[in-house]
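Partial complex: the chains shown occupy the same locations as in the complete assembly.
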Amino acid sequence: MKKIEAVIKPFKLDDVKEALNEIGIQGMTVSEVKGYGRQKGHKEIYRGAEYVVDFVPKVKIEIALKSDRVEEAVKIIREAAKTDNIGDGKIFVSPLEKVVRVRTGETDEDAL
Amino acid sequence: MNSSDIVFMFVSTSFVMFMIIGLALFYGGLVRARNILSIIAQCMICIGLVTIIWILYGYSLVFGSDVFGFIGNLDFLFLKNVGQDAGPHADNIPHILFCMFQLMFAAITPALITGAFAERMKFKAFILFTFLWSTFVYFPIAHWVWGGGWIGTHGGLDFAGGTVIHINSAVAALAGAIAVGKRKGWPVEQIKPHNLGVTFLGAGILWLGWFGFNSGSALAANGVAMNAFFVTQIAASASALSWMAVEWKIHGKPTVLGLASGAVAGLVAITPASGFVSAFPALLIGLVAGVVCFYAVGLKARFKYDDSLDVVAIHGVGGLWGALATGLFASLEVNPSGADGLFYGNPSLFVIQLADNAAVIVYSMIVSLIIFKIVDLLIGLKVSPEEENAGLDISLHGEKAYN
């Protein structure tokens, strides 16, 4: 099993979720994060003081899935999340050793 | 001069000013967190800019001596002849107090419109729009009804601005929703209110302020004013409950947004009638307002205009119902300087109300559309998709509400 973590633009979340659903991937965990990278931040003004804000709001999606589905999932996420602008985000894949479903105690692929 | 009336109008005027703050919160809570400041900025422009043009020429255009029934003359340009003594429209209070009470009405009206194109209109465009719309739509129509123009003189009744303020702003709102276009994602995406507590607070301030809005329109602390006070409470309560009831029945749950929307719908509907109808007609006006405005919210989905915060459904439909209900339920017993309505044996009032409001709707729609067109040509109405995505607060104002 693998874990995919994708950091994407917030307003792309629904598209990515739909796209994954279509290929039968229906579990995921989502969190709000702030990203820092090449994408330029914006300027903020408070009583004349100008601040450059480097951190940009992003959404992180975590998906545990069978190893053989990783490639497809990555592709789908990329397609759905893309706007062709800097800051579209990144996808990370890392190893996952075990998954347990709390409710039933099922493990690994049964737990997905 | 009557010093009780001075105090009364001081309080009423202050309350109406506070309504604009309440409106900014009411609307501000309903948009997404990244757009609340853009709502607030627009409301502050309404207060600030309208105050300035009002003292320069607006007051004169509305309340200067009548010219062809259409507009006031320039007698009061730059506040000429407007001082601490009483003026021609109210002999019991200082002219400046009358001027200031009426200013608040002029200021809140464009603020109401903002709900229609919330979350996407350019700020610069809004400023120009407010200037043009106040000048070419609000000032004439206010003159027609209250300043000695054709509606007021031929007997149309609008106690506190159902026609001048609510219907008028809702028509412009419809024009605006169409002219500016839809929000990105609407109606497919879930665009939810970001803070309903703030919206409730806004509704509460509106409710409080409406007491000054309706009662103060009597211009004196008399029985008619207190009648307006009383029926305002009744209609708002009834409408909150009836909106809740129909929503509960149809969607299975009674929402706080429904209760608050219903209350506002009731307040809108009773506005033109408040100085002319008694308690039980007010109860009925409220009960009906909650139901018809609830259903009217569905119109935008049907006709595909993105009236984001339902100005048309609540202020337009609610206002129209109120204006017509005035034609039904007005009674000389409540207010001897009003008129009897259809149910008190005088069908002509109902016809007058119908005709007057039709005229206002047509005028307001045409001129509002022209103004939006002009602003679009000069500045453009809508922000870019990137600005819309980032939120207007950051894009237009360089600020975030929440840090």
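Labels A and B are assigned to the chains in the order they are written; within every chain, residues are numbered from 1.
What we mean here is this: a residue touches a chain if its C-beta (ideal position, glycine included) is under 8 Å from a C-beta of that chain, and two chains touch if they have at least 3 such contacts.
Computed from a prediction, not measured in an experiment: that's the story for all the values here.
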Whole-file subunit formula (labels as shown): A x3, B x3
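Convention: only the chains that are shown with their structure count from here on.
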Chain centre separation (chain A, chain B; CA means) in Å: 45
In the complex with chain A, residue positions of chain B that touch it: 185, 189, 389-390, 394, 397-400
Residue numbers on chain A that touch chain B, as the complex places them: 11, 14, 42-46
